[in-house]
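Have a look at the structure below, then the notes.
The complex appears here without one of its protein chains, the remainder shown in place.
Let's turn to subunit A:
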Amino acid sequence: MEKISEWTKKKDHDAKISGRALYVDDHVLDGMLYGKLLHSAKAKARIADIILPELPEGYLVVDKNDVAGVNRVHIVLDDSPIYAEETVEYVGEPILMVVGPDCKEVARILHEIVVVYEEQVPLLDILTSNTVFFNYNYAKGDIDKALAEAEQVFIETFQTGYQEQAYLETQGIIAYPHDRRMTVRGSMQCPYYVHGAVAKALGYEEKDVQVIQDVTGGGFGGKEAFPSILACQTAVAAQKANKPVKVIFDRREDMEFTSKRHPSICTYKVAIKNGEITGMDIEVLFNSGAYTTLSPVVLQRGLICANGVYRIDNLRVTGRAVKTNTVPCGAYRGFGAPQTFFAVEMMMGHIAKELGMDSLELKEKYIAKQGDATSTSGKYHFHVPLPEMIQRLDELCDYRAKRKLYQNQTGRYRKGIGMSMFFHGCGFTGSGERDIIKAIVKIRKNANDTVELLTSNTDIGQGLKTTFCKIVADTLGIAYDHVHIDNPDTDRVPDSGPTVASRSLMTVGGLLQRAAEKLKKEWQPGVEQVIEEHFAEPDFVIPFNLENFKGDAYPTYSWSVNAIELEVDTLTATSKILGAWGIYDVGVPIDLNIIQGQMQGGFLQGIGYASMEQMDYNDKGIIRNTSYSDYIIPTAVDVPNLVTEIMNNPYTHGPYGAKGAGELPLVGVAPAYAEAMENALGANINKVPFTPEDTMRILQEAKNDDRIYS
C-alpha cells in the first residue's frame, strides 16, 4: 500500500459522530419563515384558476408573478420553470409556495388552496413520445456491411427502471436577503450551479448572490441540479417576504418529485460471422421526464458506454432522450452508464448462450486493451486491468467452477452466479472540463504557516475534505492538522467546478497538488501567501468533438469486475444473496478506507437497483411508492457477505496516481445480479429491477411449459 493510502481520521468525523454537525434543517434564523410547495396534481393540464383561502397576517403565497428575473432555472438548457406558468407538465410540478411563520399553518393553507385544472392527455409512454429533447448518433467502421454480411443477427431489447437516490437527508434550502444581496445555503453538491441559477432568477448580478453549502446528508447525483431549482423557488420567496425562508422536503415529497435515474429501453442488434461478433447497432432511449434538466449529458455518457468494455470495430449508436409528462430525471451515480452497461452485458451473455459458450468465455475474447480504440475512436491510453481482475475474482469466489455447477438445477433451492465487467470514464464527458468548467483552485497560506484550501467542491460524505487535505499536506510536507478546509462559500472560494462525474479528486485534487507544489517552492515562513491554479487538459488527450462523437470522451477510465452469487427459493420466488465480490481499479486510493467505503456503498446501491428498488408511475402519471415503506433500499441484513478489493493501477496524470472513484461501483452491478438469476433460473433476463414478482413469472412460465411438453 502506498503511504498516501494509509488511514487518516476523516476531517468531518468528530462533528458528525457527535451529532454536532449542522445540516440545513438544523439552522434556525431570526424571523425565519417556513415554505412549502404546492405541487401539480395532474400530469398535463392548463391551470384555469387558483382559488386561495384568506391568508392570515404574516403568510404569503409566492408564484411565477414574483420572479423578478427569468422564470426559468438555469441548468443546461433553461426550460424548467421556477414556478409553473399556464400549464403543468407533470405530477409534482411546483405551482406556488406558501410561506409563513408556522409550519402547520402553512400546511393548512396549502391544503385549502383549490387549483382548477383543465386536463389534457398526458404523454406517458416513451415509445410513443413524439417530443425528442435530444438525439445523438455516432458510428465507426461499417455497421451496415457487417449486418449485411452476417451469418446471424441477434436482436434484443433491454429495460431499466427508475432509481431514487434515497439519500438520508432530504432536499433543503434556506434563503435570506440582507444588504441588497441574497444568501442561499443548504444541502447541495454544486454551489456555483446554484449561484448562477439564483442570480438569473432574482435578476441580480452574480456578485449579489452568495451560496454556502451546509453539511450535506448524501447526494449521489440527486443534489447536482435539483438544489438549483429549489434554491430559485426559495430565493424568490425570501425576496418577496424580505425575510429568511426555509424549505425542507418531507420524504414523500422528495421521493416523488425530485430527479431520479432515467428509465431506459435499449435495443441491440449484433452481427455474427464465423462465430465472431462483427458489429453492434445500438439504439438507446431514455425517459427524460417533462423537462430537459441534465438529460443531454446523461444520454451522452450512456451512449459512449453502449458497447461496454469490448472492442467492437463496426459500431453504430443512436440515442434519444424523449419527453414524457413525468418527473424530470437527472443525475444519479453512473449518469446514464448503468443503463447501457446492463444492456450490453446481458446481450453478451445471451449471445454466448446462442453460440454455445459461457458468457465469460465470449466476453474475454473482446475485452479492450491498452492502445485499442474506444467507442468514440479515442484511445485507451493506459493499462486495462480486466484480465487480472477476472482472475482475482475467480480466486475469491471460484466463479468458473460454480458457474458450471449451477447449470440445470432442479429442486426447491437453486443457486446462481453471474459476472459483469465495466468502466467509469473519469470526469466530465468530452471537452466540458476545458471549455465550460475551467476550474480554478486556491491555497491560502496563513501567517501561522497553516493553510486553507479554497475550492467549490463539496464533501457530501465521500470524504473529499479528507482526501484534499491529505494531498496538500503530503505535497507540502506539513501536518495534516495544519491543512484546513471549510464547506464552500461562494464569497470565499473560486469556481473549481461541480462535485460530479467522479471528477473532484482526480481533477480538482490534481490542481490542488500542483498548487501545493508551487506553494512549496515559494514558501515563506510567517508570511501570508495565496496560490492559484487553473485547469489545463493533459497533453495526451485526443480532443473530443461532440458533433460526431470523435476523440477521447474521457482522459482515463476506472475499471471493475463484479460477481454475485445467490440462491432462489422456487417456492416463494424470493432470493438470498450468498456473496457479492467487487474488484476495483480507481488508481491509487487517497485513503484506502475511504475508497473501500465508496466501493461498498456503491456496490450495495447497485444491488438495490438490480433487485428491489422498484418505482414506476401509473396511467395518470403518478408515482405511488414514495416512502421507505414501499420503495425498499437495502438494509444491513440484505447482503451480509459483500467483499471489495482494490487493485493498484496508478494513473500517471492524477494526484498521487488517483483517478475517478465515486460512481464506478454502481455502474455494472445490475448485470452481475441478473446473470446470477439467469444462472439459477435457466432463463434469460432483459430487465432490472428483477424482483421476486419477475422470478415468480419465470417460474410460472417454466411450469406452464412443462405442462405443455410433458
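Rule of thumb we're sticking to: a contact is a pair of C-beta atoms (placed from the backbone, for glycine too) under 8 Å apart; a residue touches a chain by one contact, two chains touch by 3 or more; residues count from 1.
The rule is short, and it goes like this: contacts and distances are computed from a predicted model.
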Self-check item: Protein that the absent chain corresponds to, by UniProt name, given "Heme exporter protein C", "Carbon-monoxide dehydrogenase small subunit", "Carbohydrate ABC transporter permease" or "Acetamidase/formamidase"
Solution: "Carbon-monoxide dehydrogenase small subunit"
Quiz item: Just one of A:Lys64, A:Arg108, A:Arg181 or A:Arg251 touches the chain that is missing; which is it?
Solution: A:Arg251
Quiz prompt | Hidden-chain contact residue, picked from the options A:Ser40, A:Asn71 or A:Thr216 | solution = A:Thr216
Quiz prompt | Which of A:Thr157, A:Asn593, A:Asn648 or A:Asn686 contacts the chain that the document leaves out | solution = A:Asn593
Self-check item: Touching residues (missing chain, whole complex) on subunit A
Solution: 7, 9-10, 12-13, 15-23, 25-26, 165-170, 215-220, 250-251, 460-463, 591, 593-594, 596-597, 599-605, 627-629, 633, 635-637, 639-640, 642, 644
